[in-house]
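A single protein chain has been omitted; all remaining protein chains appear in their positions.
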Amino acid sequence: MRLADLIGARVVDPAGREVGHVSDVRLVEERVPGEDAATRLRVDGLVVAVRRRSRLLAYDHRPVRAPLPLAFLARRAAARARWAPWHTVAGHLPPAAVGERGTVRLDRAAADLPLLGDVHERWTR
Amino acid sequence: MTVRGRRVAAVAALLVLVPAAGCAGPSRTGEDYRNKAASTAGAAASAVNTALIGVRAAGDGRVTGPYVSVLLGDAETDLLAVQQTFESRQPPDEASDAVRERLGKALGKAADALAAVRIAARRGEVRELPETGRDLPAAAERLERLEKEMSS
Amino acid sequence: MNPQEDTGARDGGASNRRPGRAYSAHFHLLDRQVVDREGRPVCKVDDLELAHDEHGRPYVTALLAGPAALAPRLGGLSARWLAAVQRRMSVGGGGGPARIDFGRVTGIGPVLTVDLPEGAAGVHALEDWMRDEIVARLPGAGRASG
Partner (left out) sequence: MKRLLAVTLGVLTAIGGFVDIGDLVASSLVGARFGFSLVWVLLLGVVGICVYAEMAGRVAAVAGRPTFDLVRERLGPRAALVNLIGSLLVTALTLAAELAGVALAIELISSVTYLLWLPAVLLMVWLVIWRTRFETMERVFGLAGLALVVFVVAVVGLDPSWSGMLDRALHPEVPGGEGVPTYLYYGIALFASAMTPYEVFFFSSGGIEERWGRKDLAVARANVFVGFPLGGLLSLAIMAAAALLLHPAGVEVGNLSQVVLPVAVPLGKAGIALAILGMFAATFGAALETALSCGYTTAQYFGWRWGKAVAPRAASRFHVVVATALVAGTMLVLTGIDPVKVTEYSLVFAAVALPLTYLPILVVANDPEYMGRAVNGRLANTMGVLYLAVVLVAATAAVPLMIATKAGQ
C-alpha cells in the first residue's frame, strides 16, 4: 500500500455518501515494539476537506497567520475541514487504476468528526 | 480527465495558437487598405531615418565601418520586407490602385537610396556616405508625408 | 550543497526522530529533498510505502523515489503517461520505484537525511546511465569547476 492511495482519496460515510476527500495525512513517531531506540511513523489520522484546494498555504496541520490576504483565504478554506483519527476509518480501497483516486470509508457520519480548527490548538507540533 | 487536466490542456492549446494570430490578414475595404498603406509608409520611413542618422554620423567620422554597414544592411532588409508585404497585398478597389501606385514609387526610390549607401558602406567608403546618401532626406520626407496623408 | 543550519544533516548520524513528534504528510514529508550524511542531494520523497501493524494501523516502511513512485501522484492522464514511459524506459531494476528503507532516515527537517550505505548514492538508473554514457566521457568531468 502507498501513501498516494490515501492522499486525495474519496471519503464516504457509512451510508456510502461522499463527504469530501483526504486533504492531508498526519503521521506520528512511535516506538517500535521490541526495540528501544528505533521509532517508526504511524498514520495518526486523515484531514477530510470538502472543497478541492491547493496545498500551497499548508493550513491542514497548523493555522496560517501571514501574509494577511492569504491567511484570510486559508481560514476560509479550512473552515469546514474535519479531522478523522485512524480509528474512525472503517476501511479503505486503493485506486482502481494508476492516477485514479482511492476510497476511504468512515465508521461514522462526517458531522461526528471534530472540526480541524479545534484540533489545531491541541497539536503542539 | 480531471478538471485540472482540462485546464492545463486549454492553456497549452492557447500557447500554441497565439503566434499564428500574428500574421498579416487580408484587407477587405479601401479604408483598411489605406491604413495598411499608412503603417507601411511609417515603417519604411523608420528604416530610411535610421539610415539617415547613421549616414550623418558616418560623415562626422563617428561610426566604425563594420557597425555602419550592419546598421544600413538591417535598415535595407527591413525596408524590403515591408515593401514586399505591402506589394503582395491585393488592392480592393480603383481608389486603392492610386494609393498603391504612389506608395510603390516612394518605396522604390527609398529602396534605391538605401541600397546605394549599403553598397558604399560595405566597400568601406564610410566618409563619403553623406554624399552617397544625398537622396535619403527626400525619400524620408516623401514617406512621412504619405503616412500622414493616408492615416488622416 | 550547503549543510543545513538547524536539524537534519547538521548532527550527522545522530537521529533527531523522537517518539511523539507528529508530521503532516503534505508539509513535512512528500516532495521534500532527501540528502545523504554529507548533505548531498539523493532524490525527492516521491511517495511513501506503508504496511499494517498488528492492530491494522498503517505505518511507513520505506521512502519511494523515481518516476514510478511519482506517477500515481500526478493524477489523470499525465500519471498513466509517465507510468507507461517509465516502464518502457526503465534500465534494469524491473521498473519498480527506487526504495530506501525508512529505518535509514535519520532526520526529518527542512530536508530528509538518510544514512545510505557507501556507493549506494546512485539511487537512479538514469543518473548512472547518463554519467557513464555521456558526461564521464568528456574531458574534465572529474574535477569540479567550483
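In this document, chain identifiers A, B and C correspond to the written order of the chains, with residue numbering beginning at 1 in each.
Going forward, a contact is a pair of C-beta atoms (placed from the backbone, for glycine too) under 8 Å apart; a residue touches a chain by one contact, two chains touch by 3 or more.
Every value quoted in this text rests on a predicted model; they were computed, and no experiment measured them.
Contacts of the undrawn chain with the visible chains, over the full complex, involve A, B, C.
Which of A:37, A:68, A:96 or A:111 touches the hidden chain is settled by the complete complex: it is A:68. From the set B:37, B:63 or B:139, the residue in touch with the chain omitted from the display is B:63, counting the whole complex. Panel shows chain A; residues 54-58, 62, 66-70 of it touch the chain omitted from the view.
Those residues of chain B that touch the chain absent from the view are 4, 8, 11, 14-15, 18-19, 21-22, 39, 42-43, 45-46, 49-50, 52-54, 57, 60-67, 69-71, 73-74, 78, 122, 144, 151. Contact between chain C and the unshown chain involves residues 1-2, 4-6, 26-27, 31-34, 40-44, 46, 65, 70, 73-75, 78, 110, 126-127, 130-131, 134-136, 138, 140-146.
To be clear about the criterion, only the chains that are shown with their structure count from here on.
Inter-chain centre distance (chain B to chain C, centres taken as mean C-alpha positions): 57 Å. Between the Cα centres of chain A and chain B there is a gap of 63 Å. Mean C-alpha positions place chain A and chain C at a centre distance of 23 Å. On chain C, the positions that touch chain A within their shared complex are 15, 17-30, 47-53, 57-60, 64, 71-80, 83, 102-103. Contacts from chain A toward chain C in the complex involve residues 1-5, 7-8, 23-31, 37-44, 55, 58, 60-61, 86, 95, 97-99, 101, 123, 125.
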